[in-house]
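One chain of protein is taken out of this complex; the other chains stay put.
Chain naming follows the written order as A, B and C, and within any one chain the residues start at number 1.
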């Protein structure tokens, strides 16, 4: 599998600077370690090296989803890979599914969702801010996921066009604004996930999920701690990201009668 | 989308006991809240309810990947969803890829890998213990992922049959036993991930990854903390799982000459 | 330093059961490993052993403050040593100081405070529940700290008798009920600390601290994680206490004029 024109490549300088590029025969790129010719990548394999005009070796790696997520042009706080990964597994998102994302932001989560539903599913990415939507769209195009994403300029309260979707993801300052719309668009048994940084948001979000008949509601946070591994002196690193956001999950049920007393029977085991 | 014979359904009792079943027309299941007829599920939608012969309502939900992972019959410690999810995203695993899993254990991670590469990829699941392999195979069949998994009885040191795979996952007491084999089977730029509970294991694992020319080596742990959300009294829960395992990641490069000095240039940014 | 009548001894059975006793010449104590004679402790040193009538060896250790705190008879959730220790250091409590504790509960924190201010300081321990106060008093007597504690039955809103105290500690369901009283009883520069399990409480507590002219307000939580150390297989333990409570700290200033704008200049560095 040789690298060819149009491929995404993660180029790494000897001093660990990373560049995410699309290979093009005659394109040059200036770096702090000399100029490299992107055409030199063609015919190489991932894991091989090219050299700058100053004879520095640059490593060619295949960009992973994480590399792409961390390299988006940001207008907003991006969703961290640890949170995106867990939301995808927890909502059961997989190839072929249809998912609404409300609050596309910079598109880093959009990318992870597209990657999960490809090649036969679809992400419907809503945002109310045109500038952000344009930026997210550009990021998704650059990462090669355009076939799996439809972007829509609209606020959560106005409802979504899609019906019977498998999953809805909310990344909104007021996630409760999207809950009624989500409840309408989800099929029975469909999952919702919401990401918020503050305790106040999750409290109000959970209240609204309960009101709209979601069950199995769980809220949690994930902490990621790097370990510095070195023979004879292995230890956790000194500093870490303490908080990215709380994740809240729920599942939609079909209520024959609006009997809230009854719904609360099905609380998630971890919250009790 | 109505539930039909052969579908997987997560049935939840009023007091939150969960049952993962395959629907069959004439099958009955005894529970602590009376007997339920699995045939009653047919024609219902997920999110609806059926009743036991004692008139208790049981909720029908679509099992997510997490539900299935947590319900495997266990002969070994299972891989937790938070760790499986992050390994999948971090290694860039996606639909269509080929992945070797060495140390299939109870098959919970196998399931998550199969879910990620479906419908066109493949998991090659190795284990040296026949009893575990049989159990994992049964769990994978029950969960409906058999088309995407090949099981093989073999120890890591004896090498893998596959070449140019995208990802290798090691879940071994001595992960270093699988590193040379992994290096041979991975394509250039391919990713490796290893899961181990002790710091001694990660120290020796990282030493061996470096020796075999892997770069971008990172070790980390994920902590999952549930939040008890309740209006006016929201707080982290009292107790949590403190440790499941450390995750170590690396990427394979193609070394023209065995110059380790040079390889160490490409250390992962988070470990330095 | 030989053990004598009246000394506190922590007696440990071969299978790690611990007994906190006061030595008395003719007192016997039944255990699951046979009867032991407390008089046998007399003349022994800490670190030595006595034997039960079934010839099992019991180790004699000097009880530390932590041992005593964890052994109180509990009517309420006790304060954990990690939280007590940090509150004492953070408020600068030391030998000779005078401290008000409002919400004495089971007396475990009272004990730590008494230990910190002894031999010349004093703890004024308030509680509104007579049953708890009696229990706390008994626990403090048993632990040998009675000389350093005065117990008072009163609710926080009714104010404290003491003036110019160095520190006030609040352990109340509604900590804001005690803030005005604390502000009156603290000397200029005196410190306040409050312990609460929910985020709702800390939010309202901080609002009230700001309103009453406290500065340098900080809120934090401490997590304690045990490590299982064993040659060749060292790792964090599986499970841990995830949450005991949030700690909030502040310092009282003397405001010549009630100019809140100005007060907020002196925010704590960690909260900004």
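Here, contacts are C-beta pairs under 8 Å (C-beta built on N, C-alpha and C of every residue); 3 or more make two chains touch, one makes a residue touch a chain.
Since the model is a prediction, treat every value here as computed from it, not as a measurement.
S.K.: Just one of C:21, C:42 or C:85 touches the chain that is missing; which is it?
M.R.: Only one listed residue reaches the unshown chain, and that is C:85.
S.K.: Quickly run down the residues of subunit C that touch the omitted chain.
M.R.: 1, 12, 14-16, 45-49, 57, 59-67, 81-82, 84-86, 88-92, 94-96, 112, 115-116, 118-120, 164, 187-191, 199, 202-203, 206-207, 215-231, 234, 237, 246, 248, 251-254, 256, 262, 265-267, 269-272
S.K.: List the subunit A residues touching the unshown chain?
M.R.: Where subunit A meets the chain not shown: residues 197-200, 225-226, 232-243.
Here is the rule we use: only the chains that are shown with their structure count from here on.
S.K.: After a C-alpha superposition of subunit B on subunit C, what does the rotation angle come to, in degrees rounded to the nearest 5?
M.R.: Going from subunit B to subunit C via C-alpha fit gives 180 degrees.
S.K.: Please report how many Å separate the Cα centroid of subunit A from that of subunit B, as a whole number.
M.R.: The computed centroid separation for subunit A versus subunit B comes out at 20 Å.
S.K.: Where the CA atoms of subunit A average out and where those of subunit C average out, how many Å apart are those spots?
M.R.: Distance between chain centres, rounded to whole Å: 45 Å.
S.K.: Where in subunit C do residues touch two or more other chains at once?
M.R.: Residues 199-200 of subunit C touch two or more partner chains.
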